[in-house]
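Heads up: the structure comes next, in structure tokens.
Only one protein chain is missing from this complex, and each of the others stays in its spot.
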Amino acid sequence: MILRLIERAAVFLVSLAVSSVLVFAFMAVLPGDPARVALGVNASDQAVAELRRQFGLDRPLPTQYFDWLGGLLHGDLGTSYVSKVAIGPQVFDRLQVTLWLVVAGMVIALVVAVPAGTVMAARHRKVSGFALSAVSQVGVAVPAFLAGILLIVVFAVKLGWLPANGWTPPAQDPGMFLKQLILPALSLGLVQGAVLTRYVRSAVLDVLREDYLRTARAKGLRPFQALWRHGLRNAAVPVVTVLGLQLATLLIGAVVVERVFVIPGLGSLLLDGVSNRDLLLVQDVVMVLVLAVLLVNFIVDLLYVALDPRLRTAS
Amino acid sequence: MKRLNPSLVAGGVIVGVIVLMALVSFVWTPYDATLVTPASRLLKPSWSHWFGTDKFGRDVLSQIMVGSRTTLFVGVVAVGVAAVIGVPLGILAAMVRRWSSEVIMRANDLLLAFPALLLAIMFGAVFGASTLTAMVAIGIASVPGFARVIRSGALQVMRTEYVLAARAAGRRPWPIAVRHVLPNVTSLITVQASVSFAIAVLAEAALSFLGYGTPPPTPSWGRMLQESQEFLFSAPRLAIFPGVAIAIAVLGFNLLGDGLRDRFDPKLEDRR
Amino acid sequence: MSDVLTVRGLSVKVRDTMLVSDVDLTVGAGERVGLIGESGSGKSLTALSVLGLLPEDVHAGGSVRLDGVDHELIGADERRMSRIRGRDIAMVFQEPMTALNPTMRIGDQVAEAMLIHKTRPKSAADAAAADLLELVQLPSETRRAYPHQLSGGQRQRVVLALALANDPSLLICDEPTTALDVTVQALVLDLIVRGVMDRSSALLFITHDLAVVATVCERVLVMYGGRVVESGPVGEVFTRPRHRYTEGLLAASDLDTNSRRLTTIPGNVPPAGKFPSGCVFRTRCAHATALCEETPEWSGTEARGFACHHPAGVADV
Amino acid sequence: MSEPTAIQVVDLVRDYPRPRTSLFQPAPVVHALRGVSLEVKQGERFGIVGESGCGKSTLLRIIAALDRATSGNVIVEGTDITRLPDRRLRFLRENLQLVFQDPMSSLDPRMRVRDIIAEPLVVQGHPASGERVRELLEAVGLSADAGDRYPHQFSGGQRQRISIARALAPRPRILIADEPVSALDVSVRAQVLNLISDLVDELNLTLVFVSHDLSVIKHVCDRVAVMNAGQIVETGYTGDVYAAPQHPYTQRLVSAIPTLQRALSGATTSDLLAKGDAP
Partner (left out) sequence: AGSSTSGSSGSSPGGDQKLSIGLVAEPASLDFTTTDGAAIPQLLLGNVYETLVKQDDSGKIVPSLAKSWTVSADRKTYTFDLVDTAKFTNGKPFTANDAVFSINRVKTAWTISLKAAMDVVSQAKALSPTQLQVTLAKPSNDWLFRMTTRIGAMFSESGVSALATDPVGTGPFKFSKWNRGDSIVMVRNDDYWGTKPFFQQITLKYFKDATALNNALLTSTINVIGTVQAPEALSQFTSNTKYQVIEGTTNGEVLLSFNNSRPVFKDIRTRQAIRMAIDHKALLDTCFAGRGKLIGSMVPPTDPWYEDLTGIAPYDLAKAKSLLQASGAAGKTLRLRLPTLPYATSCGQVVKSMLEQAGLKVQIDQLEFPAAWLTTVFKNADYDMSIIAHVEPRDLGAVFNAKYYTRYDDPTLQGYLAAADAGDEAAQVDNMKKAARRLSEQAAGDWLFLLPNLVVADKNIKGLPQNAITESFDLSKLAR
């Protein structure tokens, strides 16, 4: 088990290293000169060259890469070419915002998906199961931003129950924070929940077909009891995988919802960075996203071990 | 003994209608989908314009019809890219030695760290926003899914006795991959393809919304939805038609995928 | 001697396909009854109908009564059935590798059988589980193990322990040793027989292996195409078979013939729903005549009888 | 006994690596074969019996050059194939063919029966005439139109016939059968065993027949090797081994086999357990 841990950790670190090279290389080929964008329309060529020197863009690429990497390792994400402020704190702030959103969305998704998926699977031949299934199919088909727009129209503009957009940090005004969190979290959570429901359903269906569930019922457990005591933990393994992948896509997928609800998250920072050609910022944000995704994968790997004793003993 | 599978039928019908719509739009649409006619802007649905017109006076129905081409194009490119890279990769990973397979799958997993939208935005920035670049990006992001599914399918095939028999008959690895492995993972490919198709359609809509998707004046459901935003209160139908079209298309491909999966699922098949 | 299990006119259908028809079956207290037949003959469905665990879509009709239970088992609701399952009727399935929950410790799975029916208090259940595992000759560490750490034979013994936990009045075993090696099979069979004899439980033993059924059981029913074609004491049925199918089966399994060629039953077992009308065996029977297009009546008693128009053992030239 | 040797196996060892459990110790191995030696004469019917996991299939795979030995040698008709590269195995592919256990997974479900049977011919560059395929189908007792159908349209026994037809296609001299009847029903088992027997006689084949069922081996084979945990513990004429097993393992094996005769004469389950040794 320790070995598995070490192996996973090694894979994690190597992936991280390779990603950093990929990200850096990608940024290096991005057209559009950050210096020119920063200087604007009709800046002179000397001024641009001067600024490139200031940013260190005139150095050979490997030097730039290792400087950047060295900074990252010390937690120094550098200074933005455009806004000239330190990138680290900004990324950290935005990441927090996105994490709130994603985690809240994920919680909603789970709260929706686990019971709904289970019922759908257990009753998949019954009308109730079929109806739920149809609802979830439609849910999967709705883009998150469309759900967001609809929620705004109904709950904010027409009913006036909740704010249409905006963001308040929880420390500043917890009440406002919650109010503003509800709609975006719902629009992420309901759509993701619908997707997750399908996976929960198929995982539970698989489990329902397992022999050990028949054994459990032969012992005298009723179908739902058997599912609860013997099925869910086994069904959790494939669901956790999907959850990990979803969390990863949500980190960036939230950008659309951030746009609809005017939330200053990591995704909008990335979009701004791209359009301002704030290359270093973009590079840092992408790296942070990749780190987050890899971290989630790593945690999912560890969760498997917790869930499935077969992975625990090597023999 | 094969029962009619409702998902498969519903999915097939929806997808069929979309394909038909796209084909018809090549030869006929009620109006020229890109012709701006200021005189007839923002008309309500009527006999002459079934779905009404948009702010440019363009016929919404015609745009939806032509837009279905974009939707199919999007899916075909994304799924094509994903399948062309992912399928051989998956089969390769199943056939090579253990450590090389490990390396392939790790590299594949690494790609998972770059979600579709992120790749699309980055590609859009490098190569300019266009449907093609966006979809190549979505396709690349769908490679890991394909490779994983195909690999596990191919591994199962490689363990079967008919592969052993083929080897005993003297077949070399590559012919085995082509003659035995590939045909036996086609069901997996179809299922994965229709699911990826749905994902690509959604991604195109999201990208169009962010301004990284299909550029004008090519009609696209995603962009129609985005353009309709300022009319959300004055002419909500402009959002409803493309919104519903996207949802139905995604639904269709998802249903098709589900139906195909049920049909090919060996666990369900054993009650012949 | 009272009958523990009484099955009358049992039929099993999936949609419009008849899978099992008109099965009568009784098992007396302490009696060991075998059910044999080739793959697809409906043995498992018969057993599952008794337990009420048929797969979705598959429905049973007829009557199943259990001694000490005042209601019909067919069509009883889940609540009532779950009280009977595991306490009055226990079952051991064919596939030991998948019959246990992979994420739960062995000891807990065995103890659970008692906790569900509250036949032991929680404090005593663990100790009882240990005793049961000892009974099936597993070392005491097994309690803390997970299923994947055990071999197939060991797992099947765990399943047996679990089935015996509440001293059921009827134990059903569905091909419990088909997946096991002969040496392991010998041990498991012995444990089953000793388990039911110690508890004077009735045993319904399903297998397709004639020799096994002859070793384990006192009485045997032969199934073919979803019907019981012959029944009687083991010694009688296997020495003087009356139904032509039983006869053919005995001949085909006799590997001790001196000639290289074995006697065979021509043709294949048809798939479910494709059996001929009338005598289900007539398409493969050398003695079949036009008469066989009518369903043969049961001849003899329930304890010893057969359903064939041209039975073996009488002048049949 | 002056028949030439068809297959000779000398001190064959096969270790499979397992995933590492510790960074500091070498990866553990499964010893699937621990020094197996045997000799099969031409025209002989040779049985190998042993319980699940004892290494029977591994041994067959190495003999058929579908797997590589860790050490030891396999000599088929005088040629040491142990270290021959794949492309030099053509003679082996033509002379030695296999029949597998699982009638479900041994035929490619996406191929027509005709193509399945013709596959060895096509691969080995023989003209795969419809004539030959029909001939083979007939030889295994299937009608000629069976060639147009797909494997799932056949029953287990029929599929096993197709498997046999495929194995016979290149006119091999050695037929290796890995538990060909274990998955079949008794009545069908008899048909397939008869077929194999007939074909071996007719075509003068050398047969290597693997089974976990000693009764089947006893019926089919002249000589038998008893395997246990990667080793051969006893070899001899089947009648002798069955009647008077020498090795304790063989003794246990023989006594554990339930038979009708013994049962009808009153044997109980406890008689199946060989006295005196714990499992």
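Worth pointing out:
The letters A, B, C and D name the chains in turn, as written, and every chain counts its residues from 1.
As a working rule, a contact is a pair of C-beta atoms (placed from the backbone, for glycine too) under 8 Å apart; a residue touches a chain by one contact, two chains touch by 3 or more.
Values in this document were obtained by computation on a predicted structure and should not be read as measured data.
In the full assembly, the chain not pictured is in contact with A, B, by the touch criterion defined above.
Remark: the omitted chain is touched by one listed residue; of A:Ile6, A:Ala25 or A:Val157 this is A:Val157.
Residues 34-36, 38-39, 41, 55-57, 124-125, 128-129, 211, 215-217, 229-234 are the ones on subunit B that touch the missing chain. Annotation for subunit A: contacts to the undisplayed chain at residues 31-33, 36-44, 47, 50-51, 82-85, 90, 93-94, 149, 152, 156-157, 160, 163-167, 259-262, 264-265, 268-269, 272, 274-278.
Note that in this section only the chains that are shown with their structure count from here on.
The minimal number of chain-to-chain contact steps leading from subunit B to subunit D is 1. Looking at C-D alongside A-C, one finds more C-beta pairs in contact between the chains of C-D.
The centroid of the Cα atoms in subunit A and the matching centroid in subunit B are 22 Å apart. Shared interface positions of subunit A, i.e. residues touching 2 or more other chains, are given as 315. Annotation for subunit D: no residues touch two or more other chains.
Those residues of subunit B that touch subunit A in the complex are listed here as 106, 109-110, 112-118, 121-122, 125-126, 198, 202, 205-206, 209-210, 225, 229, 232-233, 239, 243, 246-251, 254-255, 267.
Contacts from subunit C toward subunit D in the complex involve residues 38-39, 137, 152-153, 181-187, 189-190, 192-194, 208-212, 214-216, 234-235, 238-239, 248-250, 252-257, 260-265, 268-269, 271.
On subunit A, the positions that touch subunit B within their shared complex are 11, 14-15, 18-19, 26, 29-32, 137-138, 140-146, 149, 153, 157, 206, 209, 245, 248-249, 251-253, 255-256, 259, 270-271, 274, 286, 289-290, 293-294, 297.
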